Every structure is written in C-alpha cells, then in structure tokens.
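Notes follow the structure.
For this depiction, one protein chain was excluded, whereas all remaining protein chains were kept in their positions.
A and B are the chain letters, set down in written order, and residue numbers restart from 1 in every chain.
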Amino acid sequence: MRQRLPALVSLVAVAAVLTALPFVLSSYNTSLVTQVGIFFIAVLGLNILTGYSGQISIGHGAFMAIGGYTTAVMSRDHHTDLIVTMLMALAICFVLGLLVGIPALRLSGVYLALATFALAISIPQLPLQWSTFLGGTGGVQSSNPDVRFLWHTAPAMPERWLYGTAWAAAALLFLAAWLILRGRVGRAFRAIRDSEIAATASGVELPVYKTLAFGISAAYAGVAGSLFVLATNGFAQPTEFGVILSLQLLVGAAVAGLGSLWGVLVGAAFVGLLPQVSTSVPVIGSDHGRDVVFGMMVVIVMLLLPEGIAGLLARLRLLVRA
Amino acid sequence: MRINRKKLGALLCALGATAAIASSAAASHSSTPGVSKKQIVIGGTFPLTGGASLYASIASAEEAYYAYVNAHGGVYKRKIKDIVLDDQYDPSQTVPAVQKLVEQDHVFAIVGSLGTAPGLATWNYLNQNMVPQVLLATGDAYWGNCVKLKCDGMTHPWTEGWQPDYPGEAKLYASYILKQKPNAKIGVLYQNDAYGKNYFNGLKTGLGTHQNQIVDAEAYNFGDSAQVVGAHIGALEAHGADTVVLFSTPTASIQSLATMSAVLHWSPLTLLNNVSANPLFMFFAEQNGASLNGVVSTTYVPSQTTQANLAGMKLAKKIIDATGNTSLENDFNEGDSNLVYGLAVGWTFVDALKAAGPNPTRAGLMHALRNLNESGKTANPFVYPGMSVSTSSKRFFPMEQLIFEKWAGQTGSATGNWKTFGKVLNSGH
Partner (left out) sequence: METITSPISGLRARGVALGSVVPIYLLLVACGVTLLVGCLQSGLFARLTVSGLAVGAAYGSLALALVLIYRATHVINFAQGELAMATTYVAYQLIQWGLSYWEAFFATLAIAFMIGTLLQVALIRPVQHRSQVAAVIVTVGLFILIDGIVNWIWGGNFKFMQSPFGTGAYTIGGVDIEHLYVGMFGVVLASVVLVWALFRFTKLGLGMRAAALRPAAASLVGVRVDAMLALGWGLAAVLGAVAGLMYEPSQFTLDPTLMQTALVYAFAAAVLGGLDSPVGAVVGGLAIGVFLNLLVGYVPAISSELQLPFAFALLLAILLVKPSGLFGQREVRRV
C-alpha cells in the first residue's frame, strides 16, 4: 500500500486539477482541455491494442467516425439522449472492432498497419454513398435539446457540460482499462505482445484475445468519436475524420509510449493541444503554424523520446532508485 | 500539517472576488463585442492551407479592401481589423476557430467565411449566440432558405450568404441549352457531393421535360486523379454527348477541359460553372493544350482586364497595388476573378456597416444587411455593371443576377479572356 501511495496521490491531484479547470479557464480554453480528454480516451484505446497486445492500427479514425456518426444520426432522427448515444457508439464499435479483428488475425506487423490504413480511408467515404441517411458532404447535425443547452446562456457556461462529460467518460474508461489490464485479460495481452509463440505455448488462445483487444480499442475510439462530434457543435461530416485523424492518434500513442497511463495523458495533450497552440506561433503565422510547428514538434519529440513518455518515466524511475 | 483556517478562508475570498471581477469584466464586453472607439474587429475562417487553399486569395482581397477603407478614415472613424483563421476546410477545425474568434477575440461579426460544411458546423452556435455569420463564400442555398424556415432544428436569422446560388446558376445553363441547341445531347460531369448535386438538380429542374436529353451524367470524387476524371469525360463522349456541362471544382475542371480537347480532340459545346471560370484556371487549361474558344459560363463581377476602364476596376487596381504584395498584384493583372469577388464582398460589408450607424450593434448590422440596396447610384463598384445587390424582408439572397460570357483565347499560352454577351439575367433560385 505504501508503494501505491505516490501513484494514488498524483491521481487525486490530477483529478482535482481537472475538476477545477473549467471554473478557472475561459470557455475557449476549457474547450481545448476537452479535446485533450477526447484524445485521452482514443489514445488509451489504441494503447491497449498496440502497446499491450502488439497489433498496430492506423485506422482508429474510422472507429471514431462510426461512433461520431452514431451519435449524430441517433440524435437527429430519434432525439436520443446523448449519453445513451455514447453507449450505443461504444457497443457498435466494440462489435465492429471484433469483426475487424478477425481478418486482422491473418495479417501481421506492417501489413496490418496498412490494412487498417485502408480502413481509415474507406470508412469516411460511406456517408457520401448513403447521403440521405448519413448526410453526404452536408453532414449530420445532432438536434438533441441537451446539445442546444450548450449554447443557450452566457459564453462561460456551455463548455462545462461537454468538458464534464468528456472527462467523466475518460475517468470511467481509464478505470475500466486499469481493471482489464491488471487481470487475466491484461496478462494475456502482455504475453501476446512479448511473444505470440510463447503465449500460445502457454495456453493463451490467440484469436480470442487478439480480437478482444481490437474490440476494446475500437469501443474506446467510438466513444471518443462521439465526444469529438459533440465538440464540433454536434456536426458530423466526412472531412473531420480524414487520414490525418488516424495519424494523430498514432502519434499520440507513440508519444505516450508503452505501459504508462501518464504517458497517455501527455500523448493526448500533445495531439489535442499542440495543433491549436501552434497557430499562435509568431513569424510562421497562423496559416502555416499548424503544419510547420506541429510537424516539427512531432519529429523532435520522437527523436528525443523514442520510447515515448513511458520510456522517459521508466528511465527516471531507475534514476530515482539508484 | 495543520491547515490555517483563517488563511484558507482569506484565500478563497480573494479567489472569489477575482472571479467576480473577471466575469463582470467579461460581461461589460458583451454590450457590443468587437466595437471600440477606434476599431471594429471582425473575423472569418478560410482554407488557407490544405486541399482547398486556392481560394485563399479571396481573404487577401477582402483584407485589401478593408485596408483601403482604413486608409481613408475607416467607418465612423473606426478602423476595421479582420482576423482570418485557417480551418483547412475541416469542420472540426472551423468550430474551435470560430469559438476563438467569438470568445477570445470578441469579434463583432463573422464575415466572408468560406465553405458550406464549415458554415453548417458553426451556424447553430453563431445563431444561438446571436453573432452575425454573413457574406459566406459559398453558393449553397441554405443561407437564404433557412432564415425563416427551421433547418437543423432552428431558424438562422443571423446567417446570410452573398453570391448567386448554384441551383439558380444551373437553371440558366438549362435555358441557354434549350434556346441555343434545342436538340442537344447533354453530358454532365458533376462533383459527387452537395456542391455538384445541387448544380445537377438545378440543371434538371431547368430542363424540365427535356431532362431526357441528358445522355449521361458522371460523378467524380474530389481528389480523383486526372486520369479518373478523364475516364469520366471519355464516358461522356462514348455516350454520344455533343454538349458538356461541367459542375466541378477548379482542379477537375482544368483536367476535364484539357482532356476534352488535348487528349480526346473533342469539341462539344461546353458550359462551365462560374466557380471554375476564373481566367487563371482557363490559362492553366490552355497551357496544357486545351482549346477553349467558345466555352460558355456566367459571371457576376466585371473583368479587370477587358473592362479595365470601369471606375470600379480602376479602383480595384488601385487597392490591390496599395497592398505591396507582388504575387497578389500579378494575379490581379492576369485577371484573377476571385480578387474582384473579394473586393465586392468587402464593399457590401462596409456598405452595411455604414448603414448600421455611428454606434453599430450586431442587430443593427443584420438589419442593414437585410435591407441592402446596392443599385443605381449606390451600386457596388465591384459587381457587374447593371447588377444589384439587394435584400428585403422577402428576399434573403443578396446577389441573384448573372450574365453569360464566352471565352476567346489561344491554345498553348496563358492568354485570353471572357466576353460577356446578352443581358443581365435573374437567377432566382
């Protein structure tokens, strides 16, 4: 218990800060931290897949799209409660993730990565095909009254609902991830990551756990996608879910590194905040800052921390112990 | 460690007081955000980078116009400051950009933003917060149709477009074909999204019972390679079309025009949508071997090359030259129509701002924009002579007029221009 204390204390501290922030920050800055929460969920999911079970996906933007459209369409057509749509997104993406995980068993390494990349490119095309139902390029606008509540009153208010929902979801999913990973499932995942052959030899049923990892990570991405659409004023449109989104998730997961949930927070902040912040860099200007500064930062961070924040923390821990 | 209650209490009081002061300071902003004694701050979102960045020059032209107005005393002694943010045509970037403009930069109005999807992503937010979202640079009909009607769950009285809408333009092409080539076998290339489909539907409506004269309609995706677009054009030829209507964005239009004449050696009667009819794009097609003589389109702004003697065009040249931006000046001199469009929009904004009086409010601006009357003596100098920009309680589309033009140029070189013909026509949607 004494060993756990520092971790618990820092957890409580972070929770306290996150709870206080929306009351201290301006509405716009609050929405930036909301983005971090959204990416936290998505990167957490991707981390479970990549970091813990060793399968690479550059396609989770597609699951975010599916989750986001679920929320928008259900809200538009049936005025479903937004939290309920998020649960629906979770369930639908879990099932779809399992379905993707099955053929993924045949592929490995870079082939899997590129196959999921193909997914990321293809899925956003589908709303263009079924444009009456899925809005085409005109997008789908959520119409749930809760969403409109966001913009009713003075500017200071609206962001807090979304912020609270996003970070509450993040906390719950974080807890869920922690429970999953410390149990049998987590051990199976780690065994698979370290050596598939050894894991099979030890009795771990590869197909079950690998597919499960896909399902779980897709479910997380679905919830993140749901919140992502809500953060875009409830408007879902194909351009929001381009290839860049999947690449951003991958970057976030890489910055996070393996095996550290703190890393996930930093990774999420990196991809959630940096692109917006980059537009304020002088000289380069707001038009080009987003690409030039962010791109440069990605390169630099990876050069300095090839194993991500998790690697950094692991090394620091060694230093502290020494 | 004992907590000193008194100190904690004092700290909390101080925090509370600061918060109260901060929020009241914020409240005092909200009386007329963006308007101060010396300045009016407005903002807009544009695709300055990314796949649609060829429209970025519109923002430059608008800014040039505001610079000109500022150099001449501004509006009621206030200088206009225009904050343009890049959204890369991605709604998930437009939303935070607009939020920043409204909540951090406290802009008076969102002016001239480009793109339908970006507009749709933010129109509920802006209307709920009663922020003018005006003079949008897109020809979709939502901006006028949803003022009194509920769209996406609410009415949008704070939103207004400017340019003639796409379906109206397409209907004019339909009447042109029926008049000039009544037995035409029509082939249509359209972009596979709301933009292209709106045009296509407008054409079909305009053709009415003659819709069956459309022998083939090909949809291409934005981003398709020239070969895929070319394959679609080839299909139009294979179906025996002798009249081609292009409802495409500039890249695909250039590729279609070049493929038709340089590759297929095919010269059907070609109608091109206005968005693609910028002389600069025509030059690209010509340099790639296209023969464009006789291509027909429509316009609503004058040409700074063929109509250089118009007072408006002389003024335009003066304004662009004053920017000191050589690439902008070069583009202007070559005939870039996007620049004239930008100046025209800027002019309308300033016109409305003046009408809103010495103490402009957001509601006052909207009132002025809903009662535009830029015609005759008060005509917009950057709009085609004889055309008027007007709105009223019954009319929510400011520009609803077009005039036909025909291209005369030279294959293989960047020369040529549009010559208008016929009368100013109404493109009522």
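The rule is simple: a contact is a pair of C-beta atoms (placed from the backbone, for glycine too) under 8 Å apart; a residue touches a chain by one contact, two chains touch by 3 or more.
None of the values given here were measured: they were computed from a predicted structure.
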* Of the residues listed, B:71, B:130, B:149 or B:238, which one is in contact with the missing chain? -> B:238
* **Chain not shown: contacting residue from A:117, A:167 or A:189** => A:117
* Selected from A:183, A:207 or A:306 as touching the chain missing from the view -> A:306
* Asked: Since one chain has been left out of the picture, which residues of chain B touch it in the full complex?
  -> 48-51, 53-54, 56-57, 192, 219-221, 223-228, 230-232, 234-235, 238, 250-251, 254-255, 258, 262-263, 265, 280-281, 283-285, 287-289, 327, 331, 412, 414
* In the full complex, which bits of chain A touch the chain not displayed? Write them out. => 50-51, 54, 56, 103, 106-111, 113-115, 117-119, 121-123, 125-126, 128-129, 195-198, 244, 247, 250-251, 254-255, 258, 284, 287-288, 290-299, 302-303, 306-308
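As a convention for this text, only the chains that are shown with their structure count from here on.
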* To do: Round to the nearest whole Å and give the separation of the Cα centres of chain A and chain B.
  => 35
* **Contact set on chain B toward chain A in their complex** => 19, 23, 26-27, 30, 48-49, 56, 85-86, 88-92, 95-96, 99-100, 102-104, 116-117, 120-122, 124-125, 128-129, 152-154, 192-195, 197, 221
* Structure fact -> Note: in the complex, chain A contacts chain B through residues 23, 26-28, 31-32, 35, 125, 128, 136-139, 141, 143, 148, 151-152, 154-156, 228, 231-235, 237, 239-240, 242, 276, 279, 286-288, 290-291
